[in-house]
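Excluded from the complex is one protein chain; the other protein chains are retained at their positions.
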Amino acid sequence: MSGVFTKAMARNIFYGGSVFFFLLFLALTFDTERELPNRDNRAELTESAKAGKHIWETRNCIGCHTLLGEGAYFAPELGNVYERRGPEFIKAWIQAQPTGAPGRRQMPQFHLTDEELDELVAFFKYTNGINTANWPPNIEG
Amino acid sequence: MQYKSQAVAMPYFIAAIGLFVGQIIFGLIMGLQYIIGDFLFPAIPFNIARMVHTNLLIVWLLFGFMGAAYYMVPEEAETELASPKLALGLFWIFLVAGALTIVGYLLVPYETLAEMTGNNILATMGREFLEQPLITKVGIVVVVLGFLFNISLTVLKGRKTAVSMVLLLGLWGLAIFFLFSFYNPDNLVRDKFYWWWVVHLWVEGVWELIMAALLAFVLIKVTGVDREVIEKWLYVIITLALVTGIIGTGHHYFWIGAPEYWQWWGSIFSALEPLPFFAMTVFAFNMVNRRRREHPNKAAVLWALGTGVMAFLGAGVWGFLHTLAPVNYFTHGSQITAAHGHMAFYGAYVMVVLTIISYAMPILRGRAANPERAQVLEMWAFWLMTVGMVFITLFLTAAGILQVWLQRVSDTPMSYMATQDQLMLFYWMREWAGVMFFVGLLCYLVSFFVKGGTATPARA
Amino acid sequence: MNTTHSPAAPQPAHAPRLAGDLAIWIFILAELLAFGVFFAAYAFTRASNVALFDAEQLALSRNAGALNTVLLLTAGYFVVRAVQAAEHAADRIAGHWLAAAIACGTGFLAVKMFEYAHAFQADISLSSSPFHMFYLSLTFFHFMHVILGLVILIALWKNVRAGRYRLGDMNGLETGAAYWHMVDLVWLVLFPLVYVIH
């Protein structure tokens, strides 16, 4: 095939193309930030829910569960657990762990106070209200 | 070895392999926990095992990248490393910090670890892959900056090749995007949105630059093909990688609360993400076919070709399988994701690091290539690990398809745990494939100690 | 894969020759693929929202779209004239043609900005409807390509004035020109598809 192929041109295209697509990505990010208030349920992001997120993080819940589909795949999705199980069940469940049933997957006991349990539930209530484009496909997550 | 200071790469490679072994052991533990739920509970709960598994992976790949850079850059720049002492010092800091972090995960309850390490000052922990305590994160930044300083200075004072420029760019990008791990907004959607700036822009962005640079370097060395040819294809491939990969981030924004146009942007650009991997495979085979010398290190050539193929399969094909939004709607966060993650990480990053180790280690030990018998064993290790990983991926994919079917597609969806009970056969098969992988890894370790009479003397 | 020629082996006079660097052609192909998939996505999404797409398309300004087509085609023509002039070593004239092309490209951006200003006043955004999503995504993606194309044309203009290109050493100019024509080509599909066909 007849033609020219130079390293200098390939390099220029690499730099130009990368900058171009990164700028495009930034533009879309800018629009996303503008649009998020309509979707991210920030109204329910209360102090209590924020504290709940902190509890979620410091117990490394993501190491077993998914949240909006991201995390580990060892235990159920919790983004919609508020709707699936309701606040009282969630609290009772966490307090009852581990089940100790032989051969079954075990969740550790985290010794959360009543207040902390309420905060965690507030966090789940908040995540449950995020507009996830109708994901998961059904209540089972 | 052309430059004395390249020797600092050796401890990095050894540490990488050591941590790799640890990663696989924890992988096997988790595989068993999937089946026998209370295995090792409460001593090592699943979430701790997983954290150790993934964090060890990240850390050993970083060791591998750094070792690769310390080995490659002096040779590319045709000058000694700016400061071998700094490189060695940072090695020990990184190793001790990494080991302490892992020990902390295993011995201290996570919430206590968080309190002890300043997570209440700046909360960054408890997010997938970014579980490291604040001080570890700061440590990573310090080590990487010191490393970049050292490497950049070396490049600046010497010859500037495309390979070293691309490598440097990838490593700087790695450092810059890691800074987003310190940003943890309360708003979960924004948290997740920018979390991907670390995770996706690493593995489907700047790490691909590192990977391509490593591969290009080894190909130049083992094939003897004109550097000019390899370097211009290097640029073309990484252009494709970033053109598709940057906007491809959108495939993570489908269901986390981000605007819905990401379903289109993400699907379209990530559908093109197999292109760079395909180009890389074609490129690797083409260069080897056009080789101008028979390099005595057959094992390194095998690893290089394997990287191309497995990266294409794992990142390209398995990524494409579930990247389109209508498919991902059902597969998001299922075992299919796990299948893709395993083969992509192995094919792209594990294998490229093993490629450079395979090429460089014999030279660091004073010979152009290992004795025949050692190479044969290393190739056995290649096949056992690679085939093992293919099976892990296939079984996880099967588990994922069944899971999606029972739990998401069905008119009468089963609960998560009830579904899991149906997948046990596949989880058993996955565990056995994992054992196969581990046997391959043991062969790999042994191959370093096999002696034989026919070692090829070093050329330089 | 290597396409380097030995100067000692001259090509026959009419051997096929790719005008522009192979690297840009690979890039062009990748870009065309991205646009192509985007067009297909538009067309099929429209197929399941025909009424909405037709109604909202009607609100677009076909005059602005057609004017922009003329501006892009004219810019493309000027770029061709610039390349032809450079082939004959008429650097000053080539520079003028390129300047004219840059002016047309800038005109395109101006028209597009008017269109966007109008759209934003009407509260049209990427999230306001599937049609608006595609309309803004496709045109904005293309808009950014025009900007990049203009940056390239400006670089070419400076080089041409410096007498950088000669017959037999036209790679830079032909490469930039090929990219500009790609931007043009994409618009030739985009305009009828998004503005006219209903």
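The letters A, B and C name the chains in turn, as written, and every chain counts its residues from 1.
The rule is short, and it goes like this: a residue touches a chain if its C-beta (ideal position, glycine included) is under 8 Å from a C-beta of that chain, and two chains touch if they have at least 3 such contacts.
Definition applied: contacts and distances are computed from a predicted model.
Participant: Which listed name, "Cytochrome C oxidase subunit IV family protein", "NADH dehydrogenase (Quinone)", "Ion-translocating oxidoreductase complex subunit D" or "Oligopeptide-binding protein AppA", is the one UniProt assigns to the chain that has been left out?
Facilitator: So, among "Cytochrome C oxidase subunit IV family protein", "NADH dehydrogenase (Quinone)", "Ion-translocating oxidoreductase complex subunit D" or "Oligopeptide-binding protein AppA", the name matching the hidden chain's UniProt entry is "Cytochrome C oxidase subunit IV family protein".
Participant: Of the residues C:W25, C:F108 or C:W157, which one touches the chain left out of the display?
Facilitator: C:W25
Participant: Write down which of C:A100, C:I147 or C:V189 is the residue touching the left-out chain.
Facilitator: Going through C:A100, C:I147 or C:V189 one by one, C:V189 is the residue touching the chain not shown.
Participant: So which bits of subunit C touch the chain we can't see?
Facilitator: 4-5, 7, 10-11, 13-20, 25, 28-29, 32-33, 36, 39-40, 43-44, 46-48, 50, 62-63, 65-66, 69-70, 73-74, 76-77, 79-81, 83-84, 87-88, 167-171, 174, 177-178, 181-182, 184-185, 188-189, 191-193, 195-198
Basically, only the chains that are shown with their structure count from here on.
Participant: Any idea how many Å lie between the Cα centroids of subunit A and subunit C?
Facilitator: Once rounded, the distance between the two centres reads 40 Å.
Participant: Please compute the C-alpha centroid of subunit A, do the same for subunit B, then give the distance between them in whole Å.
Facilitator: Chain centroid spacing, subunit A to subunit B, equals 23 Å.
Participant: Give the residues of subunit C touching no fewer than two other chains, as numbers and ranges.
Facilitator: 2, 23, 27, 126-127
Participant: Give the residues of subunit A that touch two or more other chains, as numbers and ranges in rising order.
Facilitator: In subunit A, the residues touching two or more other chains are 5-6, 10, 13, 17, 24, 31, 35.
Participant: Which residues of subunit A touch subunit C in the complex?
Facilitator: Interface residues on subunit A, with respect to subunit C: 1-6, 9-10, 13, 16-17, 20, 23-24, 27, 31, 35, 38.
Participant: Quick one: in the complex, what on subunit A touches subunit B?
Facilitator: Interface residues on subunit A, with respect to subunit B: 5-7, 10-11, 13-14, 17-18, 21-22, 24-25, 28-29, 31-33, 35-36, 39-42, 45, 49-50, 53-54, 56-64, 66-77, 98, 100-108, 110, 126-127, 130-133, 135-141.
Participant: If you look only at subunit C, which of its residues touch subunit A in the complex?
Facilitator: Going by the criterion above, the answer is residues 2-5, 11, 15-18, 20-25, 27, 125-127, 140-141, 144, 148, 151-152, 171-172, 175.
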